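Rest of the complex left out; these chains stay put.
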Amino acid sequence: MPKLDLVIEELVTANRILAREEVVDSFGHVSVRHPDRPDRYLLSRARAPDCIEAEDIMEFTLEGDPIDARDRKPYLERYIHGALYEARPDVQAVVHNHSPSVIPFGVTGSKLKPLLHMCASIGHDVPLWDSQDRFGDTTLLVENMEMGRDLAKRVGPGRTALMRGHGAVAVGQTLRQAVFIAIYLEVGAKLQMQASTLGSIKFLTDAEVEKIINRTGPYTIDRAWENWCRRAGRKMTASA
Amino acid sequence: MPKLDLVIEELVTANRILAREEVVDSFGHVSVRHPDRPDRYLLSRARAPDCIEAEDIMEFTLEGDPIDARDRKPYLERYIHGALYEARPDVQAVVHNHSPSVIPFGVTGSKLKPLLHMCASIGHDVPLWDSQDRFGDTTLLVENMEMGRDLAKRVGPGRTALMRGHGAVAVGQTLRQAVFIAIYLEVGAKLQMQASTLGSIKFLTDAEVEKIINRTGPYTIDRAWENWCRRAGRKMTASA
């Protein structure tokens, strides 16, 4: 199978996994940078992640213009993806989601930090982007590159950000890593909400986070990926 | 397929979706205004939503009299539907449900408001109807048009209302929209309960709610509908 087709198959799998693991529902999306053209990315047409097939995957410039749209309607919020690829040459994949446990942190400003070794991947802490700050009353959707770039600035050199009243983003140096981070962002948020009802939390130290991040490679991520593929009814392929 | 049959099929689908998404369990119901006779509505016989088939769908006058009951027993609470169609010519569909996260708001009087962009559809805030206020000790069921009209008054020009110790109603200008609102009413209530354990909540502003409502059309709702159909094992048809 040509490399691009493999990447597209893996992107379909990523969509199905995020749906199965309840990180996306009818909304939310995941993209991957084009394997041959770093100035482009691949993202589904506007469709619920669990329904997506290979022929739904479209190609976009970083500005969000479709290359060959045919009759496929893109996601309104594709600018999230382009702006992050533009700002971060190291980033190869982006997830945007509204998973249930991250929302409460975004609307209360309660600080989300890793408390479990598996959650170190979300980064030392998770910054919060509020569209109100610069754009005032909007639909909260990231509808243009200006908003996308403002969000990307908030992510900075990190791996995640919360979006007030809206959701979160996670970026990765591989597609599997971005999915892994998005899933453990949800896991960590849920755990932190529960732990906070019991008492004061001892979070991971900065040095612990650093050591775990340096250690979390394919040995770890592919173990989860195999399991998630099985749960989502997808075949695991060699990493594309 | 004749138009009425399409509407009935869509109503069966709506029942199955609400069951699959856990907005109704063995109880709760959804109706649609008759496509040709605005003085009538379609609603299943008294049956759990996930068991309903096309032949269960009955036709009623707005007063709740069945047109051709045969041996089919209607829901006791059909007056909820008739009273809302009577009061609101713009309303084409009504959901009544007891989903788990809305109940706690109804019995504590805690104000339910949208905190997530997807929940703007529930309206600026959700009024509470308490059958005690005017009817005293009852079974809490809406058993006649008088109670139905009192509830409809509480809904007013809005999209939702809570019913103390009982559940909620959601209305829509299409069947899909009513289902969408009922589902995101449950989602929003769950998120608000969780967020309230973390701290003070920044809800959507009134202007944000307004902008999102104006933007939420078939592009958004049909994306969810396709996903919900798939989850409920129903074929998606062109909107009836």
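Per-chain residue numbering starts at 1, and chain names A and B are given in the order in which the chains are listed.
Methods note: contacts are C-beta pairs under 8 Å (C-beta built on N, C-alpha and C of every residue); 3 or more make two chains touch, one makes a residue touch a chain.
Since the model is a prediction, treat every value here as computed from it, not as a measurement.
S.K.: Quick check on the homomer: 2 copies visible, but what's the full number in the structure file?
M.R.: Taking the entire complex into account, the copy number is 4.
One rule holds in what follows: only the chains that are shown with their structure count from here on.
S.K.: With a Cα-based fit, what is the angle in degrees between chain A and its identical partner chain B, given to the nearest 5?
M.R.: Rounded to 5 degrees, the superposing rotation is 90 degrees.
S.K.: Report the inter-centroid distance (CA atoms only) between chain A and chain B in whole Å.
M.R.: Chain centres of chain A and chain B, defined by C-alpha means, are spaced 33 Å apart.
S.K.: Given the complex with chain A, which residues does chain B contribute to the contact?
M.R.: Touch residues, chain B against chain A: 115-118, 187, 190-191, 194-195, 197-205, 207-208, 211-212, 215, 219, 223-224, 226-228, 230-231.
S.K.: Within the complex, which stretch of chain A touches chain B?
M.R.: Residue positions touching the partner: 25-27, 46-48, 50-51, 73, 98, 100-101, 103-105, 107-110, 132, 137-141, 164-166, 193, 196-197.
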